[in-house]
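Quick one: the structure is below, questions incoming.
Every protein chain but one is kept in place in this view of the complex.
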Amino acid sequence: MTFSSQLIQFFFTGLTLGSIYALVALGFTMIYNSTGIINLAQGEFVMLGGLIIVFCTMVLKIPLLMAFVLTVTVVTLVGALFERLAIHPLKNASVITLIIITLAGSILFRGLAMFLWGKDPYALPPFSGGKPWHFLGASLQLQIFWILAVTVVVVFGIAFFFNHTLVGKAMTACAFNPLAARLVGIDVRKMVLFSFALSATLGAIAGALITPITLMEYERGPLLTLKGFAAAVLGGLGSGAGSIVAGFIIGILESLGAGLISSGYKDAIALLVLLVILWVKPSGLFGSAEASELKKF
Amino acid sequence: MSEEILRVQGLEKFFGGLRAIDSLDFKVAEGTIKSIIGPNGAGKTTLFNLITGIYLPTRGAIEFQGRPVGGLKPHAVARLGISRTFQTIELFGNMTALENVMLGRHSRTSAGIFSAGLRFPRMQKEERGIKERALAELRFMGLEDKASVGATSLPLGEQKLLEVARALATQPKLLLLDEPAAGLNAKETKNLSETIRKIRERGITVMLVEHDMSLVMEISDEVLVLHYGQKIAEGLPRDVQRNRRVIAAYLGEEAEDA
Partner (left out) sequence: MAKKDLLPLLFITLAIAIFPVLAGGSEYFISLLVFLGINGITAMGLSLLMGYAGQISLGHAAFYGIGAYASGILTTKYSLHPLGAFFIGIFLSAFIAFLVGKPTLRLKGHYMAVATLGFGEILFIVFNELSPLTGGPSGLSGIPSLTIFGHPVEGAKYLYLVWGLVILLLLFSLNLINSRVGRALRAVHGSELAANAMGVDASRYKVQVFVLSAIYASMAGSLYAHFVTFISPSSFGLMFSILLLMMVVVGGTSTIWGSLLGAAVLTLLPEYLRAFEDFDVLAYGIILLVVLFVMPQGILQGVRRFFEGKG
């Protein structure tokens, strides 16, 4: 393969990874906006999405589309349940307690997955059969295009939801000013519940999409959480558009790094981005330092 | 003629577009009590935060005993001899009253991790000194029986006094009191007034932000009036009281308990 076709390969891999990170980052942003909480269990939603859809299609033999819908529904419910049982009761706890609660949640989900499905990775056949597409010397799996297509649809869907539906606008209002939102009759608690549920939905979609390419096992969560968070911070925590752009940036950086420098250290790339951004400009590429001073963290 | 202990020149603080402090000039004479008054939002606490290093001045200079202190970190400012209390109480709720005041001695003592962990004799001696001095300050504020009570378990009035004790333990030359009388009843306010006088007798210069006008008029040597971040009057209490601009600024507010 020539160098340029390698680059194209890396670029598309990067876009693929980037889609997943963007979806995870979007989930973070949503929960952060409505609650100020960083949900350390975000990656586990992705993991559950992947493992459950495998279970549905491989064991229960449910056809793919239905399995997809079922998986996303189940994980959304898990997210909602998590909020109701673990987050809501301790709403007024301190920052560190909340961090540890979501951490505990992630451990719980991981433990559950390990218990139910063991430690082995599971595979899912690609959404559509067929040979990889050859483009300028690069060999691109078709699943990549499924991932990109669904991500684009989801992103537009989310944008529409937040800008044009009442519920979406209500959630945005809560993000800016929970007190004012409450005063105009928005049920903030419901919005918090929604944001967790919606983040779980995004995670599940990401998990289902990526499993045909990267497989899925019980331990995938934490690294996804970290990388997704890196994207969320890079894009400016609280900015949905920023999360998405940053997700792709990180995906491409990681892919290029893995291909050109070293594949063993590829995970470290996103993590280094995370550390550097937190250390140097926590308000991210698209946030303002002043605005982030005013936010809680 | 007493020396000036604090000099503020051309001080400005912007928060984005908001002008919190605007072209402020004033001096504080050593050994006096100077009160800063003004309607809510006038910038009084912002001024304290600028002096103590919590905010960086946008422009202008703050000099303490002739040294520039604008922009120094808060702990460095404390070390130089400026201490303060807070409008919303900032006691260490995880420690007792005595431990809170003992913490005040931090910048005047020096035991580090090693001498503390290994309990060198010099450190033990220093600890004893810290405890004695802290108890003395508690006594000064009338809180000696509350020494082993959890700081935030005290009633509000005593918590405010505890903050003063803690600030005094730092051995300040300039003490900034931010609304020390807020939430105090008449009797407590009278005791506070006495205490502030006694602090001045110790040779400590006091700056006071207060809304309680009777307290302000009673103990201040000088009063400075801020309005929208600008100085609109400065001088003897009775002169400021009669100043038309000051009265106009306060019109529209609830009548102060004069």
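So that you can tell them apart, the chains are marked A and B in the order they are listed, and the count of residues begins at 1 in each.
One rule holds in what follows: contacts are C-beta pairs under 8 Å (C-beta built on N, C-alpha and C of every residue); 3 or more make two chains touch, one makes a residue touch a chain.
Worth saying up front: this structure is predicted, and the values here are computed from it rather than measured.
When you scan A:74, A:101 or A:138 for touch with the missing chain, the hit is A:101. The residue touching the chain not shown here, chosen from A:123, A:215 or A:278, is A:278. Within the full complex, the residue among B:18, B:116 or B:186 touching the omitted chain is B:116.
Within the full complex, the residue among B:50, B:78, B:223 or B:240 touching the omitted chain is B:78. Residues of subunit A that touch the chain left out of view are 37-38, 40, 86, 89-90, 93-97, 99-101, 103-112, 114-115, 118, 222-223, 226, 229-230, 233, 262, 264-265, 267-268, 271-272, 274-275, 278-279, 282, 297. In the full complex, subunit B touches the omitted chain through residues 52, 54, 73-75, 78-79, 83-84, 86, 90-95, 99, 102-109, 111-113, 116-119, 123, 126-127, 130, 152, 166-167, 170.
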